[in-house]
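The other protein chains are all here in position, but one chain of the complex has been omitted.
And then subunit A:
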């Protein structure tokens, strides 16, 4: 059994707004082992990003609050950490890359300073050594003229370059866990491939565990060992990447895979999942996916299924596969 790096258990992060409680993350359980890359997939608004921000405890500017569950990192419960203890984890042992490279770097500071900040803070290097390390990191992520780039401002770099800088920043203190929240979504396709390549190389060199949040199944297929599919704040399916593409169980997962265009297949229209993710104010009573599901049963509209093992390495939250005896319908 591989060493467990991150263990999110029954995490509940709720948002308290004017129109009541929004259960953005509602009982999510995800485990990531050392050196493993786990993809978290789902449509916008399914709670992927909130899950990752919960791990970093970066819900500062949101009305969000972790109400239940536990987040264990290397056996330590992060939810019991003080803000000071969290600061020592953030950017150091757990680092994060964000979706928007264009706006994730501070426009008024030079690239070098932004990298060195974390290096000096966590690795306790002096200015000179931090500068050398920053240049080294920029070289590592494939930035040309890195000794000049440290003296440049973010606006002087392209989106792809900025995302490389973000990766260099995240990897600078050799984190044990990297959370990448849609790291390639804002980039064009050729740059996407380069960034994924880079992340793969870095992972192999440093044995970093990666939690990769994306809605792009192509990225999942390229990068991940295991996949967690989320819908409306809940995990609906989890399995290894091969099983997911070969034998998806949940109708939602099948819908997602079906809506990816395939080369060689002559289709006029792409398949799509009808409807939208339900808004928090009119969440269906039974299965959250039931209103959009093509295999909907009567029970789906009344009672929510549980996440159940369908095969040795495969769990699914769907009435189609529920063992009726254990659930007692």
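The rule we apply is simple: a residue touches a chain if its C-beta (ideal position, glycine included) is under 8 Å from a C-beta of that chain, and two chains touch if they have at least 3 such contacts; residues count from 1.
Simple rule for what comes next: contacts and distances are computed from a predicted model.
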Looking only at the UniProt record of the hidden chain, which name from "Acetoin:2,6-dichlorophenolindophenol oxidoreductase subunit alpha", "Glutathione transport system permease protein GsiC", "RNA polymerase sigma factor SigS" or "Amino acid/amide ABC transporter membrane protein 1, HAAT family" is the right one?
"Glutathione transport system permease protein GsiC"
Check each of A:47, A:69, A:91 or A:233 against the chain that is not shown and name the one that touches it.
A:91
Could you tell which one of A:104, A:209 or A:322 touches the chain left off the display?
A:104
Considering the whole complex rather than only what is displayed, give the residues of subunit A touching the chain that is not shown.
56, 58, 60-61, 83, 87-92, 95-96, 98, 100, 103-110, 117-118, 121-122, 153, 155, 166, 169
